[in-house]
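Below is one structure. I have some questions about it.
One protein chain is absent from this view; the other protein chains keep their places.
Labels run A and B following the written order; every chain starts at residue 1.
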Amino acid sequence: MIHLNAHELFNKIKNKEVSALELTNAFITHSKKTNAVLNSYNLITEEIAINTANRVDKKIATGEKLEIFEGVPIAIKDNICIEDIETTCSSKILEGFKPPYNATIIEKLNAMNMPIIGKTNMDEFAMGSSTETSFYGVSKNPWDISTVPGGSSGGSAVAVASGQAPLSIGSDTGGSIRQPASFCGIVGVKPTYGRISRYGLMAFASSLDQIGPFSKTVEDSAHLLNILCGYDFRDSTSQNVKAEDFTRDLNRSIKGIKVAIPKELYNSSLSKEVKDYYDQLINKLSNEGIIFEEIELPSLKYALSTYYIIAPAEASSNLSRYDGVRYGYRSENANSLIEMMTKSRSEGFGDEVKRRILIGNYVLSSGYYDAYYKKAQQVRTLIKEDYKKAFETYDVILSPTTPTPAFKPGEKTANPLEMYLNDIMTIPVNLAGLPAISIPCGMVNNLPMGLQLTGNVFEESKLLGISNQLEKILCFKLNNSFIEGVL
Amino acid sequence: MSWEVVIGLEIHAQLKTNSKLFCHCSAAFGDTPNTNICPVCTAMPGVLPVLNKKVVDSAIKLGLATNCKINSINEFSRKNYFYPDSPKAYQISQFDKPICLAGYLNIMVNNELRRIDITRIHMEEDAGKLVHQGSDNISGATHSLVDLNRCSVPLLEIVSEPVIRSATEARLYMEKMRQIIRYLDIGDGNMEEGSLRCDANVSIRKRGDIKLGTKTEVKNLNSFKSVEKAINLEIDRQIDILEDGGTIIQETRHYNEATASTTSLRSKEEAHDYRYFPDPDLVPIVIDELWIETIRKELPELPEAIQKRFVNDYNLPTDHSVRLTSIKKLAEDFENAYKNRKNENITPLETANVALKYYDYFLSNNLDFSKSNHASFQIGGLTFLVNTSTVSSSTITSILPDIVNTNYDPIEYVKEKGLAQVSDTGELKSIIQDVIKENPGPAEEIKSGKMQTIGFMMGQIMQKTKGKANPGLANKMLKELLGIS
Partner (left out) sequence: MYFHIYAIHSSYVKIFFVMITKETIKHLAVLSRLEFTEKQLDNFSHDLENIFNYAQMLNEVDTTGIIPSSHAMPLQNVFKEDRVIPYHNIEKIMANAPLEESHAFRVPKILAD
C-alpha cells in the first residue's frame, strides 16, 4: 500500500477500502522502521497524525463527502512552523524550539485533514545541497544509501521516494526541492514566488524562498498545489491572484509545443555521459511532436555568482534573530550579554551557516554594497529580462535538473564552491521568481536523473500539463527495492 | 573669541495608532511586561511584517504640514545591529528612500522669524525596553530584563538640518513640532512619557568659519527643559575645551537630568556599519498625487493659519492669537465660545481673555485640558458675565476651581452663589458713604490730591461688599462723592 501514490491512496480511503487511521499507522510504522537507516525525519509526529486521521474516519462514518487528499499523510520539512511541535531547521541553535503558531500552509493542511507524520531532515537552515550540513546528520538516498539524497529538502524527498509518506513539503531557495527530487527520482515543484504563503517558513533568503510539494506523480503535485496556494494577508509578498485548478491542463496534448534549451545550462557543466543521456532523451521527445530549440540566455552565466551574493546577504540578516535571548539554544559559558550572544551563535550554528553569514555581511558592508550587493541585484534584473524574452516565444524551458546524479557524502564538502556549482541549473529560476518542476526522466550510473521544466510566471497549470504528458512518455518507475528490502 | 553654535535635531515622534507598525498587537502602553506581543513583534522564526497603512497616512500628513516633498517611491530597509531590545537584530526603517524630504518649519525667536530646515522624515519601528536589575544604571546591573511591549510601535524620525543656532531655538523648534503633531492628531507628543524624543547633534565653530566643528550627539533629553539645559551644557563644555586648546571628540553623550551633566558613552568600533539593505519581506510603497491630495484635504487648519485668521477676522493682538493656538482644542473652544454668544454683544478680545485665563488655570494646576468637555460652553458663559459686568475678572479666577471639570453653567453658578457684582448705584452709594465716614483721614488725603489712597479706599469698599462691588463703578462713584471727578 505504501507504494501507492497520493491519489490512489485517497481513493482507497474514499471507497472505504482502508481507514485513514490504518493508512496513517502504516506510514508511521514504515517511517519508524526505515528512519534508522535513512535519517529522513528529525521527528515523527505520531500523535497529531493519528488525531487528524481519526477526524477523517469520523467524517466518513457520518457519511460526509471527502475532499481530495483528506486522510492522505504528508511529511513536512523541519523549517516550517507547526504550533507546539519542535521545529529546528536541523540546527542546534533551534534545539527545543516549539513555535507558538502554525505556518499558513499548516493551517491549510490541517483544514484539509491531512495527517502530518513528521518533520523531515534538511540542510541546516536550508543551506546546502545534500543534507550534510544538518545538525542531525546526513540523510540517505534510498536508491543507494551510500549517496546523498540532495538538499536542502533531502528528508522530504527521501520520505516520498522510500514510501515513508506519499507526499511531502519542501522549500526551494536555489533548487532545494528540485535537486533532491531529481536525486531521489520523484516529482518536486517550486511554484511562482508568492503563490504559496511564506508565513511560518523559517526564512533563509526571503526574496528567493518558496514552499512547494514532493510527490510520486505530477498529478499528485497538482492536487497538492491546489491546497497550498492562495493569497495570505500575513505575507506582504503573497500574490493576490485568482485561484485556479492546477489540474486543468493535465490532459492537454503537447504536440507542437515549443521548448527552449538554454545553451548556458546545457553545455557548460555537464559531463559527456550526462550530456549524451539528455541528447538521446531530447531526440526521443522530438519524435513526440515537441519542438526543441537551443537558445541563448546570456545572463544565466552569472546566476550562480548573483545568487551567492543575494542569498547570503538576506540570510545574514534573517539569521541574526538567533541570538539566544528569546528562544532556542543559549550558551552557558557566558558572563556578559555580548558573550552570551556570540557564544550561543558560535556554538549553535554549523560551519556552512557561518560561512554564508560572513559572505552576507561582507557584501552588505559599507564600501562593498555597490560592488557586490547592488551589482548582483542589477544582474538579477537582467536575468529576469532574459527569461521574459524567452517566454514570448517558448512554452517552457528545459534543462537537466542537476549536472550530475547523486554524489557521495564528503565528495563536495571540502570545497564549498564545488557544492554551490551543483545548483547551477536550478538557481536562475529562483532569481526570476519563476515556477519550475523536476520530473524523473531516467537513470545515469544506476541513479535517477531529473528533467527540469521552467514556466513563465503564474503558468503552473501549463507547466504541470506538459510535465504530466512527459511523465507518461518517459514511463519512469520508482525503485521499490529498498522499500521491499526493509519490509 | 566669538563662537557660533550649530545644532541639528533628530526627533522621534511615536504615532497614535491602534496597532503596531507591522503586526496587529496593540500599540498602547503596556504596564505588565510582554503583554502586547505576538510572534511577529517578538521575531519568532518564520514570521513576516505587513505595513500599517495608517502610519503612511500619518507620515504624509506631517510631511505636508512641514512643507516637505513627499517621495513617490518608498522603501523599507533593514538596519542591522545586535541588541536584546531589537528582537530581529535589525530595525525596519527607511534609508535612502525616506517618505518626506526637504521641508521646513518657521519659528519665532525674540520676535524674529527663523526658518528651520528639515532634511527628511522617515518611518521606522521602535525598540523594546531593557530593565536593568540590581542597580539603577546599566554598568552596575547584575542582569537585564527584556520587555517587548513597545517593540515595533510606529515612529516618525524627523531630522533637521544643522541650522539651529541656540539651545532656545532648539527648544522652540521642538515645541513647534510637537504643536503640529498634536494638531494633526497623529501623536501624543508627550516628552515625559517618551512619545516624543530627541537627540541633539551639537558643534561649535568660530564665527565666520564655513567648516563645521566636530559634533557630539546628546541623548536622553526627556523634557523641553532638558533639551535647552543639556544643549547649553554641551555648548559650554565644547567652548571650554576649545578655549583651553583642546579638541572635541566625536562621541555620544548621555544627559543626566538629576545631576544636570552629560557623560560620554563610549561607542563600539563596529557600531556604525549597519549594513542597510532593502527589506525583501516588504514591498515598495508608491504614493501618487491622488493619495497625497486625499490626505491634504484631511489636514486640519494649522496653527499659523489660525493665528493669521484670528488677527485678521477678530482683531486679536498677535500675542493673544499665538497663545490661543498653542493647542488646537483651545483655539476651537475660544472660537466656538465666541460664535455661540456673539449675538449677545460679547467681543472676541473679551472671549480671548477669558479663554486664556481658563486655559492657564489648567496649566498651573496640572489639569488635563484635553478632557475638559465643557470648556467652550463655560468660556462663553464667563465672557457673558464679564461683558455684562455681572462679575469682575478677578471673580472669574476665584470661581474656576469650582466649575472646571463640571458641567456647571457659569451664569447659573454665579446666581446660585450670589456672586453677582453690586452694580446697583443706590446700594453702592450707601456703602461708599459709610466707608468715607469711617475713614475721614484717607478721604481728606484724596481730596487734597493724594490719588494713591484711592486704592486703600477701594479695598475698604471691596471688604464691605465681600469683593462683589463692580470695581469700575465703585471707583467712579467714590471720586464723585469726594467731589474730585
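Just so we're on the same page, contacts are C-beta pairs under 8 Å (C-beta built on N, C-alpha and C of every residue); 3 or more make two chains touch, one makes a residue touch a chain.
Treat the numbers as computed from the prediction; the structure is a model and nothing was measured.
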Field: Option touching the unshown chain, where B:P98, B:P278 or B:P348 are the choices
entry: B:P278
- line: Missing-chain contact, candidates A:T147, A:S299, A:N318 or A:N468, resolves to A:S299
- line: Given A:Y372, A:Y394, A:F407 or A:F476, the correct residue touching the omitted chain is A:Y372
Touch with the omitted chain, as defined above, among A:Y193, A:F246 or A:F407: A:Y193
Statement: The one residue from A:Q239, A:N318 or A:T454 touching the chain left out of view is A:Q239
- prompt: Since one chain has been left out of the picture, which residues of chain A touch it in the full complex?
  reply: 83-84, 96-98, 100-101, 192-194, 207-208, 233, 236-237, 239, 299, 301-302, 304-306, 308-309, 316, 320, 323-330, 334-343, 345-346, 349, 351, 354-355, 357-359, 361-362, 365, 367-368, 372, 374-382, 384, 415-417, 420, 430-433, 457
Field: In chain B, positions touching the absent partner
entry: 17-19, 24-26, 32-35, 37-39, 42, 44, 50-56, 75, 82, 84, 130-133, 138-139, 141-148, 265-266, 268-270, 273, 275, 277-278, 280, 282-286
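In the analysis below, only the chains that are shown with their structure count from here on.
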- line: dist(centroid_CA(chain A), centroid_CA(chain B)) in Å evaluates to 57
Statement: Per the touch rule, the chain B residues reaching chain A in their complex are 39, 42-51, 78, 80, 82, 84, 87-90, 144, 146, 273, 275-277, 280-283
Task: Spell out the residues on chain A that touch chain B in their complex, using ranges where they run on.
output: 79-81, 87, 89, 94, 97, 99-101, 103, 198-203, 205-207, 233-237, 313-314, 316-317, 320-323, 325-327, 337-338, 341, 361, 364-366, 369, 373
